[in-house]
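A short worksheet on the structure shown next.
Heads up, one of the protein chains got dropped from this complex, but the rest are sitting where they should.
In this document, chain identifiers A, B and C correspond to the written order of the chains, with residue numbering beginning at 1 in each.
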Amino acid sequence: MDSVLAWLIITVIKILVILGIVLGIGAYLTLVERKVAAHIQRRPGPMVVGWHGLLQPLADGLKLLTKEDLFPRYGNRFLYNLALVLALVPATLVFAVVPFGPEFETFGIKVKPILTDVNVGLLLVFAFGSMAVFAIALAGWASNSKYALIGSMRKAGIVVSYEVVITFAVMGPIILAGTLSTYEIVQKQIEQKLWYIWLQPIAFVVYMFAVLAEMGRVPFDIQEAEAELVTGFTVEYGGMKFGLFPLVEWYVEGLSLSAIAVVLFLGGWSPINIPFLGFIDPLFFLGPLSPFVWFALKVTLLFLFILWLHWTLPRYRIDQITSTAWKVMLPLTFVNLVLTAVIAPLIWR
Amino acid sequence: MVKKVFEKPLSWLERILFLDFIRGLSITIRHAFRRTITTHYPYEKLTPPKRFRGFFGHKVVNGKEPQPAFDEWVERFKIKVEPGRSRCVVCMLCKRACPVPQLFEIEGEKLPDGRRRVSVFNMNMMLCTFCGFCVDACPVDCLFQSDIHETASYTRKDAVLNLELLERIGRDWQARREDEPDRIWIDDAQRQKLWYENDLKLPEVRR
Amino acid sequence: MEYMALLIFFGVLMAVALLFVFINNLLGPKTPEAMEDYPYECGVPLYDRSAQATFHQGYYLLGLLLLLFDIEAAFLFPWTVVYRYLGVFGFIEMFLFIFILTYGLLYAWRKGALDWQFEEEYF
Partner (left out) sequence: MIQWLVFFLFSGIAVLSALGVVFLPNPIYVILALLSVLVSVAGLFFIAGAELVGAIQLLIYAVAVTVFYVFVLTAVPWEKAIKKDPFYRVEGLISFPLVLALYVEMVLVFLIGVSVSPKGQFRELITKFGNTEVVGAILFSKYFLAFELVSLVLLIGMIGAVIIGRKEAQTYEDHSS
């Protein structure tokens, strides 16, 4: 009974930490995005609220909270609200299988900094990650606007194409690691002294493309397409409801899928890697905190890279996106799978 | 003659290694770490060019009227000329030229000495498209467009310019800018600094 | 036990999501106006009350293909995990599997099923 209680307390603490990450850091990423976008366009970005706009997300949040709750006239109120729930819940559930660092011991209890280390973690990631499509489809359907409907159908088209690609792209690292658990995959990379990106550059590129598509980031942001669809499926939402969709789609999903990319390809919480030789840790002075810092650093860099892409590239057309997925990405992942199967025995020695 | 410019198709190496992506990314990252070039609008304001077509104003009588025309029109309509007041001769040509004539509300009054003067000149800016036809039509160079571009107001009533306000805008403008040479930007030097100090060049088309 | 944590997390997230749904109703002002809830249509009146119209799907067929390839992926995931213990036999098995399905992909490609199912004029 005592162990159950301890487990419950630890679980609740982990859940609170994840919620803090999702809602706190997620909100502050709006500021990061605006600053990055501004500097790429040689503007200073938000500068007024707080020092260099540091309090801007709070101001935005307050503004969104005190908006009137509007509902489009001929829409479907139940589905309109259900879309919000469906957007937030699966996207955040992905964080349950993201390992933030190695197992550590405090007060005599061993704690894994991962909510649930399940055997099929990766499959859950992609299942939950793709479920965002229902939120968008429902939001588009329930708000009874043609812009929203077109946007949501485009998102469904993208998910159809990239769902296959992403599942095949991650098979390479899984072969090398021989497990589907996210925690174990990182451990295997540390044991084999190898980040899998060195052997899986194709899979990494394909995975990043698929991440951009699932997040709805440029160059695949056609479900929003400010210029033609007036931000697509969110056009009839207002207040915090409007704020939640970009929060979930761009920031929460972006963070979780970047974290999974770090876990699969960049060695999770391990420091800088020299293939087959070992790891160099310039942050050794942080002691036991260093793995967590490494993990956060890698996720941040990857996320900044996605932002950088967003503010550089133009947008593709929907048929170009789907045909890229099926005609370029999918054959590439097949080739990558066979190649990995050939070289994998060398890694297992 | 039309010069046709075609983009060179990507080579296989460029396709595989995403070289065009990398080229674009390198441009954006270089710009990201340079100095910002924008003015922070509510705190820093650029002066618009003299020919800027903003809010309307009435030039006042100050001895710089377009001479043969002004005297002719004053004689024709028997206008009382008061220095420091509007040059308007109540000819209604601006109202005629306007595509939305009901935005003008112009009335003249007869003074005891038999001469006349403009008494009401309201312009409802809610209807105005800033096309400038009225300015072209004005025979005495009275109605003009000033450099005021912050035209927002809190109530609809504030959007109606009356004679007093028009004269005030005109007096202000004449004091500030009437003698300026007619060029596009007042602060060309500042613009040069913004653009050329940061060696911004327009890219050439690859062919 | 591991999945219980997932279930608890799910419950907490449902609560958070419901909070997000109702928070605007609680905190926001209520100033009813005649046209405030009118659907967005670029400032013109709606043509039909319902926008949930039927329109032609360009990627209908891709949905079917997704289904088939996902089933394939479902078979390959156990293989990736146990490949280490299967050796050459496992490699040949997988190679045949992928080969046959690549043929399916090529067939779909040749038949134009991977293309957008529209005429050019619809762009």
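The working rule: contacts are C-beta pairs under 8 Å (C-beta built on N, C-alpha and C of every residue); 3 or more make two chains touch, one makes a residue touch a chain.
This one's a predicted model, so the numbers in the text were calculated from it and none came from an experiment.
Engineer: Of the chains that are displayed, which are in contact with the missing one across the whole complex?
Structural biologist: Displayed chains contacted by the hidden chain, ordered by label: A, C.
Engineer: Spell out the interface residues on chain C facing the chain that's missing from view.
Structural biologist: Residues 3-4, 7, 50, 52-57, 59-61, 63-68, 70-75, 77-79, 81-82, 85-86, 90, 93, 96-97, 100-101, 103-105, 107-108, 111-113, 117, 119 of chain C touch the chain absent from view.
Engineer: In the complete complex, which positions of chain A touch the hidden chain?
Structural biologist: Interface with the chain not displayed, on the chain A side: 79, 82, 118-120, 123-124, 126-128, 130-131, 133-134, 137-138, 141, 149, 153, 156, 159-160, 163, 167, 179-180.
One rule holds in what follows: only the chains that are shown with their structure count from here on.
Engineer: How many angstrom lie between the CA centroids of chain A and chain C, rounded to a whole number?
Structural biologist: 16
Engineer: In angstrom, rounded to a whole number, how far apart do the mean CA points of chain A and chain B lie?
Structural biologist: Roughly 48 Å, centre to centre.
Engineer: At which residue positions does chain A touch at least two other chains?
Structural biologist: Answer for chain A, listing residues that touch two or more other chains: there are none.
Engineer: Give the residues of chain B touching no fewer than two other chains, as numbers and ranges.
Structural biologist: none
Engineer: Spell out the part of chain B that touches chain A in their complex, as residue ranges.
Structural biologist: Per the touch definition, chain B meets chain A at residues 18, 21, 24-25, 27-29, 31-38, 40.
Engineer: So in the complex, which bits of chain A are touching chain B?
Structural biologist: 36, 38-44, 47, 205, 308-309, 311-313
Engineer: Which chain C residues qualify as touching chain A in the complex?
Structural biologist: 1-3, 5-6, 8-10, 12-14, 16-18, 20-21, 23-25, 27-31, 36-41, 49-53, 55, 57-59, 62-63, 65-66, 69-70, 73, 76-77, 80-84, 91, 94-95, 98, 102, 105, 109, 114-116, 118, 123
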